[in-house]
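I have placed the structure first, in the form of structure tokens, so that the comments after it can refer back to it.
Let's turn to subunit A:
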Amino acid sequence: MRMPRLTALLTATAVLTTAFTLAASAAEVHVLNWKGYGADEPWAVQAFEKATGNKVVNDFFNSEQEMLTKIRTNPGLYDVVMINAAFNDQAMSEKLIQPIDTSKLPNYADISKDKAGSPMLDHDGKVYGVPWVWGLTALAINEKSFDKPPTSIAEMWDPAHKGRVIIRDDAVEAVQFGAIATGQNINDIKDMDAVKTKLTSLMPQIKTFWSSENDWNQMVASNQIDIGTYWSGSADRAKTHFKLPVSLVIPKEGAVAWLDAFSIPAGSKNVEGAQAFINWMIDPKFYVEWVTKVGAPVSANTKAVEALPEDAFNRKVMGDPEVAKRIQFQAPITDAQREAYLALWQQLKVDVK
Partner candidate 1 sequence: MAGVQVSNVSRSFGAHKALDDVSIDFADGGFYALLGPSGSGKTTLLRQIAGFDFPDSGRISIGGESVERVPVEKRRIGMVFQNYALFPNMSVADNVAFGLSVRGENKAVIASEVQRALDLVQLGKLGRRRPHQLSGGQRQRVALARAIVTKPRVLLLDEPLGALDKALRVDMQIELKRIQREIGITTIFVTHDQEEALTMSDRIGILRDGRLVQEGPPEEIYDRPKSEFAATFLGNANIFRGDATGNGIRLPDGTAIAAKVGDRLAGGAKASCAVRPERIRIATDAVVSDAADANMLKGKVSKRIFAGNNSTYFVERAGQTLKVIVQNTGADRLAEGQDVVLRWSPESTVLIAAG
Partner candidate 2 sequence: MAVPGATASRSGLRSALPLLAPAYLWLTVAIFLPLSAMVFFSFMTDLPLSGKPWAFTLGNYAAFFSQSLYLTLLLASLRLGLEVTLWCVVIGYPAAYVLAKVLKGRSREAIFLLVILPFWSNGLVRIFSWAMVLREGGILDTALNAVLPFKINIDLMYSYPAVIIGLVHSYVPYMVLTCYLTLQAIDDSLIEAGRSLGASRLQVLKRVIIPLSLPGLVAGAALIFVPVVGSFMEPRILGGRTGTFYGTVIEDQFVAVFNWPLGAALSFILLAVVLVILAVAAPVLRRAA
């Protein structure tokens, strides 16, 4: 080997060794969230960085399970994590997250009282989660496939849509969806066999499972699906931002509602930055911009919702008391339930073979 090349390689080695030692520098806020879910919007990140001097580093998860595993196996790495309120209890009992000093969050006072006081987020008088947005797991349709929007969840089982239905690859959501389809309370499922039978008959209808918004949007863009479960905020985004022929349907049987909240992981190295970031995320200014530019679920901040135009979907439909009656909020589930749901879901997926 000639000399210059050798030198180059040695230099590279040296550079790399220093690269290893220079891992995380100061004033970074590491955020763990769904991809394309507000916190990683470039305009929001830039504005936040400019205002606070913190640098935002985003990382994403694919399922609540993966989110939990990521904080378990990367202690000290994340400063902010977005947790579905139904999972907050589990994260807290595993000591993965720490109490939040809400006095450092000026916008916390504007969070609607029923959300801020939720027993799912507060334990022993301490706040472990700051409510951010709430929304529905309802149905969304490909407008090209329907003359007029369906009203019933039964549409998913219609043979006309065979092979053109999509649902999320998530055990809890699938089982709770099955509960709604069989007329049960999602947080107190009495008849699991009915749910299993119902879901088993759904499997042949299904094209694929989605795990990210992008999956859904691509399937619609390439006209491969007619109908499927979707999140309300995502459906809004698909329509507003990506101009896709998607519209949300809240079936007469009801829908699963969820509340997403921000927490601070136990080992966070930048709690101040984390507080600033969370406050930024629940600020009405950010919210309005998010809704108009991209599309979003409903904010937990009452002032933020009021800042929307009167006829906005998130104000008119989601705020409709008629709708409120039909939806069921997800409550925490026990480990035993989760394992039972997971086993059922895996079995359903294997039976496809």
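Here is how the candidates were picked: all candidates are chains of the complex that A comes from, given by their letters.
Odds and ends about this structure:
Going forward, a residue touches a chain if its C-beta (ideal position, glycine included) is under 8 Å from a C-beta of that chain, and two chains touch if they have at least 3 such contacts; residues count from 1.
The structure displayed is predicted, hence computed values, not measured ones.
Every option in 1 or 2 comes from this complex, but the candidate touching subunit A is 2.
Within the complex formed with candidate 2, the residues of subunit A that make contact are 62-63, 65-66, 68-69, 72-73, 94-95, 203, 206-209, 222-224, 342-343, 346-347, 349-350, 352-353.
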